[in-house]
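Up next is subunit A:
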Amino acid sequence: MTQGALTILWLLPALGGLAALAGGRFSRWIALAVSLAALAYGFWLLGPLRTGVVAAAPQAPAWAFGIRYALFCDGLSLSLCWLTAFLTAACVVASWKKDYSAGYWAAFLFLEAALMGVFLARDLFLFFVFWESVLIPMFFIIGLWGTAGRRHAAMKFFLFTFFGSIFLLIGSVALVTLQHSATGVWTWDMAQLKGPEGRAGLMIFAAMALGFAVKVPIVPLHTWLPDAHTEAPAAGSVMLAGVLLKMGVYGFLRVLWPLFPRLSWQMLPLLGLLAGINVIYGAFCAMAQKDLKRLIAYSSVAHMGFCLLGIVSRKPEGLVGGSLQLLNHGIITGTLFLLVGFLYDRGHRRGLGDYGDLAGRAPWLTFFFGFTTLASVGLPGLNGFVGEFMSLLGMARTWSIMAVVGVAGVTLAAAYALPAFQAVFWGAPGPDSVSALVYDLDAREKGLFWVMAALMLAIGLYPGPLLRLLEPCLLGLAQ
Partner candidate 1 sequence: MSGVVWSVSAALFLLGLAGVALRRQLLAMFLGLELMVLTAALALGCTASLSGRGEGFVAALLVLAVAAAEAVVGLVLILRVRSSGRPAETQSLRELKG
Partner candidate 2 sequence: MSSLPPAALLLFLAPLAALAAAFFIMRPWKPQWTHVPILISCGVVTAAAAYLAAMVYTGRGADVTLYTWMFAGKWSVPFGVRIDGIGVSVLCMVALVGALIQLYSVGYMKGDPGFSRFIMLLHLFYLSMIGLLVSNNYVQFYLFWELVGACSYFLIGFWSHKEAARKAAMQAFLTLRLADFGLMLAVLLIIVQFRDTHFALFHAVRFFPSMYHPLIGLLILWAAAGKSALFPLYFWLPDAMEGPTPVSALMHAATMVTAGIFLLVRSWPLISAVPGLPGLIAVVGAVTAIFAAVLAFTQTDLKRILAYSTVSHLGLMAFAVGLGQITAAVFHLVTHGFFKATLFLCAGNIAHASGKSAVSVSEVGGLWRRMPLTFAAFAIAAFSLAGIWPCAGFFSKDAILDAAFERGGWAWAAGLAIAAASAAYIFRMLFLTFFGPRPEQSPARSLHEAPPVMAVPVAFLALGALAVGWAREDLVAMLFCGRQSAVAAPSLPELAPKVAAAGLGLAALAAGVVFALTMGAPSWDWHWRRRRPGLAAAFAGDLGWRRVVAGFVARTLRVADVVGRVWDHETWDAAIEKTATACRALSRGGSAMASGGLSESLWWLMIGAAALLAWAGLR
């Protein structure tokens, strides 16, 4: 797989974004075409990945201090690129009827390009550049096309995650500088960098981990998430919950674990504890929410706790399960936010008590929402269970207490998800309910959700192909 082939994967959406900016009336068509093309290209890249070797040492000339333009791709990166492309296409299809300006469609394409870059970058500086450029389109998506409190939420999101990224930059620079003073060679190549030992290593680890932790998000650095998810437009929440949260965990897997194999293993108690806290804290917070989107946002905190439990355990089951759960959570939570978005389009309200008895008026909406809620709760047979089970198994083999916490989290998931489903779809409408405004899904929306539901069922019952894709690159990280 050559560098050029991988470059197309992020360059295509970037150029498409520019075209969409200029497209005017046709921007949504351009966006649809480009996102589907990126998705198809991503799938096509599976062939070269299978047969060819991962990109060899980069030949591009160094820019300064060893910074190079270097990309690579393995099973983990490719699967996350698929997720990005798929969710972007879903967002475009879901927002089709909306009357947004060209900037909206362009922003999604730029976001896709930046995200692909994050997952493909091999050079640490390039990784950081793409990492930061994700914030810009997201800031505009939340700030310009969001709901009532969008300005505040966009600013909070940007500043909070930017604050974390500063530490990532400091850590990266320190790492590269220390490596240079030790070996005399300037390099930012992730495959050649090695974390130093001792106090310096610990501080660099802490700085970079902080940067990733804000994105995961790890409690207590999570408070940007509820506001950002709630005030973003539906498609924005999908990308936020579906892909941006995965960047943090990807950072742990791709950057921290290989750079600091021994130190990250020693940090297991702390990181495992934080992951367990995520699971329980997110679940309890979700139980207290009265706003649908905020509830789903906190459930994302809990789900990312599961992924973290898996990858922190450093056992093959945990690593593969946690990575698979990244994909699963992207699909499930993306679908949930799309469903809530459609509901909001009709009723213009998000509160749990604002609806009621929608099962009669909108049976298909009810069906898909119930299906996705069950997947979110971890019902076996759907994709949520596979990732969660394998993550918890990895943790059980390492530190059983946290597995108990994790299983408790699975139990609690039903306690926040089902009452929400029941209040909106089954309950009796209150005096000021807007259920009368809600009509059922149309063909485009139904088609979108059939694809999602089929994916959830397929991955839940037959995750084999995905597991085979993820396994080889992750087994090297196992302890």
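In the analysis below, a contact is a pair of C-beta atoms (placed from the backbone, for glycine too) under 8 Å apart; a residue touches a chain by one contact, two chains touch by 3 or more; residues count from 1.
Regarding candidate selection, all candidates are chains of the complex that A comes from, given by their letters.
Note that the structure is a prediction, hence the values are computed from the model and not measured.
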Among 1 or 2, touch partner of subunit A in the complex: 2
Interfacial residue positions of subunit A with respect to candidate 2 in the complex: 156, 160, 220, 223, 281, 284-289, 298, 315-317, 319-321, 357, 359, 370, 374, 379-381, 385-386, 389-390, 392-393, 396-397, 400, 403-404, 407-408, 410-411, 414-416, 418-419, 422, 425-428, 461-464, 467, 471, 475, 478
